[in-house]
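A single protein chain has been omitted from the complex, and every remaining protein chain is retained in its original position.
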Amino acid sequence: MFRELNSNAAPPAGLRIVCALAIVGLTLALIAAVVVSGPAAPGLQAAVAAALPHSGVENPVTAVLLNFRSYDTLLEIAVLFVVAVATLPLRRAVAPQRTEAVAVEPVLAALVKLLVPLVVLTGGYLLWVGAYAPGGAFQAGALLAGAGVLLSLAGGFSLAALPARPLLVVGLVVFTAVAAAVGAITGAFLQYPVAAAGVLILVIEAAATVSIAATLLLLYGNLAEPVPSGPLAGTKEPAS
Amino acid sequence: MPIDMTIDFTLGAGVLVLAWLSLSTTNLFKAIVLFISLGLLVTITWARLGAVDVAIAEAAIGAGLTGALLLAAWRRLRTVPGNTRRKAGDNHVS
C-alpha cells in the first residue's frame, strides 16, 4: 500500500480491462444523460440578483456564501474545525530541534522576506474586496496559509510555535455568536438586519479567514513536522 | 475554427491529458508534480468559465497548498517507518 508502484504490484490485466470498460460505459452514459437532458432548469441568478440589494454586499458569490446560504458556510467552518481537532493529536507540541545544520539559501530567505508581507497584504485586500468583487474569506485564508507554508519552508519559524487552539476556534465562535445574536434581534437564526448586514459579514469573514488559514497551516505542519512515533501527544507515557 | 473554441479545446484536452498522466505514471513524485500542473490548468479553466472567485481559491489551494501537503506526505512515506532514530538517508528506495 505504501510502496512505490512497480510492474508486479499492479492488478492483473484482466481486472484492469474490466474496470476500464465499466468506467468507459459509465462515463458514456453520464455524457449521454447530459446531452439528452438539454438545457438545465432556469438557475437562481434572477432570485439572487433580486435579493442582492438586501444582502449588504455587492458580490453575488459572497452574498450567497455569507447571507443567502450562510448555513452552508457555518457548517463548512465547523467541518474545518472538526478536521483540525481530528489531527490535533498528531501535532508536535514543541519545535523540533534541528540537530543537523539546515542550509538556508540566501536567495530564498531574501525572496521570502520580500514576498511574505506582500502576500499578507494581498490576503487582507482579498478579504476586504470580497464584498464588491471576486475575493473573500476562503481566498484570503488560503493565501495566508500559503504565506505561512513559505515562511516555514524558508526556515523562518516552526509551525509548532503557532498558538493553534485559539486561532482554530475563533472563526466558529464568532460565526455562531453573530448568528445567535442576530437571531435574538430579527427572530431567525442567521437572519441579519439589512442595515448591519455588510459589517456583520465582514466581521464573520475576518474571523473565518484567521481560522481557515490556521487550519490549513496546522494540517501542513502535521505533515511537514511530524511527531516522533510512539504514544501520541496527550496520552500518558509510562515512566521509564 | 474560431479562436474561442480553440482555447476551449486546448484547455479541455490539456486537463484530461494531465489527469491521465498523473494517475497512470508509476513514479509518485511525477504524479504529484503533474497533479499540481493540473491544478494550474483547472484554474485557467475556471477563469475561462467566468468563475473568478473559484479561480482565485483554486490557484491558492488546488495549485499551492495541496501540492505542499502532498509533497510533505511523499517525503515522509520515503523514510523508514517505526522508530525515527533509524531514519534512512536519501538513497533509501522505498
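Note that the chains take the letters A and B in the order they are written out, and that residue 1 is the start of every chain.
Methods note: a residue touches a chain if its C-beta (ideal position, glycine included) is under 8 Å from a C-beta of that chain, and two chains touch if they have at least 3 such contacts.
Please note the rule applied: contacts and distances are computed from a predicted model.
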Among "Na+/H+ antiporter subunit C", "Simple sugar transport system permease protein", "NADH-quinone oxidoreductase subunit H" or "1,2-phenylacetyl-CoA epoxidase subunit PaaB", the omitted chain is listed in UniProt as "Na+/H+ antiporter subunit C"
Touching the unshown chain, subunit A contributes residues 1-5, 9-11, 16, 19-20, 23-24, 26-27, 30-31, 34-35, 39-40, 42-46, 48-49, 60-61, 63-65, 69, 72-73, 76, 79-80, 83, 86-87, 90, 136, 138, 142, 212, 215-216, 219-220, 222-223, 226, 229
Those residues of subunit B that touch the unshown chain are 4, 8-9, 12, 15-16, 19-20, 22-24, 28, 31-32, 35, 38, 42, 45-46, 49-51, 53-54, 57-58, 61-62, 65-66, 69-70, 72-74, 76-77, 80-82, 84
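The criterion applied here is as follows: only the chains that are shown with their structure count from here on.
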For the pair subunit A and subunit B, the C-alpha centroid-to-centroid distance in angstrom is 17
Listed in rising order, the residues of subunit A that touch subunit B in the complex are 2-7, 59, 61-62, 126, 134-136, 138-139, 142-143, 145-146, 149, 153, 216, 219-220, 223-224, 226, 228-229
The answer for subunit B against subunit A in the complex is residues 26-28, 52-53, 55-57, 60-61, 64-65, 68-69, 72-73, 76-77, 81-84, 93-94
